[in-house]
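Left out: one protein chain. Kept in place: all the others.
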Amino acid sequence: METSKVLRAEVKNIFFSYGDKPILKGVNLPIVEDKITALIGPSGCGKTTLLRCFNRMHDLYNPVNYQGEILLYPDKINILSRDIDPMEVRMRIGMVFQKPNPFPKSIFDNVAYGLTVRGVRKKSFITERVERSLRQAGLWDEVKDRLDSSATAMSGGQQQRLCIARALATDPEILLLDEPTSALDPISTGHIEELISELKKDVTIIIVTHNLHQASRISDYTAFMYLGELVEYDKSEKIFTNPSESRTENYITGRFG
Amino acid sequence: MRFQIEEMRRNIKWRQLKNQIFVYIGLLTLLFTLITLLALMIDLARTGVPRISLEFFLNFPSRFAEKAGILSAWVGTLCVMLTTASVAIPLGICAGVYLEEYARKNWFTEIIELNITNLAGIPSITFGLMALGIFVYKLGLGQSIVTAGLTLGLLVLPIIIVTTREAIRAIPNTIREASYALGSSKWQTVHHHIVPYSSGGILTGVIIALSRAIGETAPLLTVGALTYIAFLPHSPVIQDLPFLSFEWLRDPFTVLPIQMFNWVSRPQEEFHVNAAATGIVLLCVTLGMNAIAIVIRYRFRKRMKW
Partner (left out) sequence: MTHQPDLRLRSFTSVAHPVRRMRRFREAIIESFLFLCAASSIIITVGIVGTLIIESFPFFKQVSLKEFLTGTEWTPLFSDAKFGVLPLLCGTFLTTLIALLVAVPLGTILAVYLSEFVDPRVREVLKPCLELLAAVPTVVFGYFALLFVTPLLQKFFPALSGFNVLGAGLVMGIMIIPYICSLSEDAMRSVPDHMREASMALGASRFQTAFRVVIPGAFSGMTSAFVLGISRAFGETMVVAIAAGMQPNFTANVLEPAETITAYIVQVSMGDLPHGSIGYQTIYVVGLLLFCVTFSFNVLALFLRKRFVEKE
């Protein structure tokens, strides 16, 4: 692998089990800055579990136990450490979920939520951030006249773009996308894929996806996971045209999964 | 411009503090509520336990507090509950089954449902007023066990209907489809599948409803339960054919909560002891029944894995 890329994070030896069922078995993975890394694999391979480790979502539920480290660069802090408050991790790493889940509030309040909960009070700052995030998400022109209207009145594709804007408003260091287009129709999916490709210049992105075509279209690096292990990681070009591992090839060509 | 880490950490500390304070407030509220329940039970026990004895259960009320007992009261409760159960259980379950399995979504069904929700919220004493006018006088049933049973039966009917419906709703549609797909009629599906699979939930609802009826005082006072009864109703079993008598239905009556009410309303302290003792009996019965219902519900949910 090339040494000229800058890392944003590094996953080191993650073991994760739910009760006594092991889900992740010793995963190691680099995350390159300002690039899109895709996690692919069949159902149950642990990709969503791994994604949710990045923002400590598992801490919300019991009983889980996990070991290992995720180092956030450039300071190389282990964000999985018990000494670090999960709230801080979630303030620095954002997430967009599979099913669009805007709050039953206005569009403005949705996007501003991440800022208001962390105590930002300056109205001018918030307004400016909301506009910037909505522009980044490609929604600004559509909603600029109705920022006070209810967010739940929008279409599925628009709602998901809103959720992306909402996650971007807090300037996250990494943006996690958990199958963001699987609940959307093909046209909205196309729009969002374009959006994601543009966003990578501003923020590092990790995306979990079932859709191999999507992964090959938009990602720079791809990690193929199977039954809790990382089978292969490389530049997407290579994974999708000439994978080294036979399991990877079998999955890509549709022999299983 | 990314947010400063230091500022973030300070903000987090402050928010976590507010979070923790609320957790303590919540815990305090919980403790307060549970401790009040405990205080109630301990106070009742301290006062009333000395009076509890076999004589207490086998004596009639009397002018002398130490000799007074709850015989007429608990027999009355039993008789009234028998009537209540025979009214409310069949009516309630049938109504619940109809509303969940047969009723079409039209305006009339909506009215029935609205009506049941409304009935659940009517003050219990209003049922007593209705029973006084209709059962006691209009229908001439008098101030008797059957009146009491009917009144309480109608009072707890909504509880049974609602729990029956919830229990039936928990059955997944795939089971119904499987039954119909094999050529069953609607009634066969209800009879062989719906009712048996929801029986745990229905049983829970019945127990809770009866426990509520046992504790009800106000409607029975209105209907004319006597607060001083020194005799028992006629026995349901008689010596000649047909060996069953329904004369007891027309007898005057009293029930446990009314006996307790009577004793607690007296100024003399000795009667308060009796009231406390009755309270303990009432608590044991109602809390016991509810606890059983909770256990049945839990066991049933574990068993029924769809």
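Here the chain labels run A and B in written order, and each chain numbers its own residues starting at 1.
Everything that follows uses one rule, which is that contacts are C-beta pairs under 8 Å (C-beta built on N, C-alpha and C of every residue); 3 or more make two chains touch, one makes a residue touch a chain.
Quantities reported herein were computed from a predicted structural model and do not represent experimental measurements.
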Contacts of the unshown chain among the visible ones are A, B
Of A:C45, A:L72, A:I107 or A:C163, the residue in touch with the unshown chain: A:C163
Of B:A45, B:L91, B:I175 or B:L203, the one touching the omitted chain in the full complex: B:L91
Touching the hidden chain, out of B:K18, B:R63, B:K105 or B:R303, is B:K18
Missing-partner contacts on subunit A, residue numbers: 55, 57, 60, 62, 87-88, 90-91, 94-95, 97, 99, 101, 103-105, 113-114, 117-118, 163, 166-167, 170
What residue numbers in subunit B mark contact with the hidden partner chain? 15-16, 18-19, 22-23, 25-27, 29-30, 32-34, 36-37, 39-40, 43-44, 47, 90-91, 94-95, 97-99, 102-103, 111-112, 114-119, 121-130, 132-134, 137, 154, 157-158, 161, 185-187, 208, 211-212, 214-218, 221-224, 227, 257, 260-261, 264-265, 272, 275-276, 279, 282-283, 286-287, 289-291, 294
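FYI, only the chains that are shown with their structure count from here on.
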Separation of subunit A from subunit B, taking each centre as the mean of its C-alpha atoms, in whole Å: 52
Using the touch definition up top, name the residues of subunit B that touch subunit A in the complex. 1-3, 8-9, 11-12, 14-16
For a test of understanding, state which residues of subunit A touch subunit B in their complex under the given definition. 85, 87-88, 91-92, 117-119, 170-171, 173
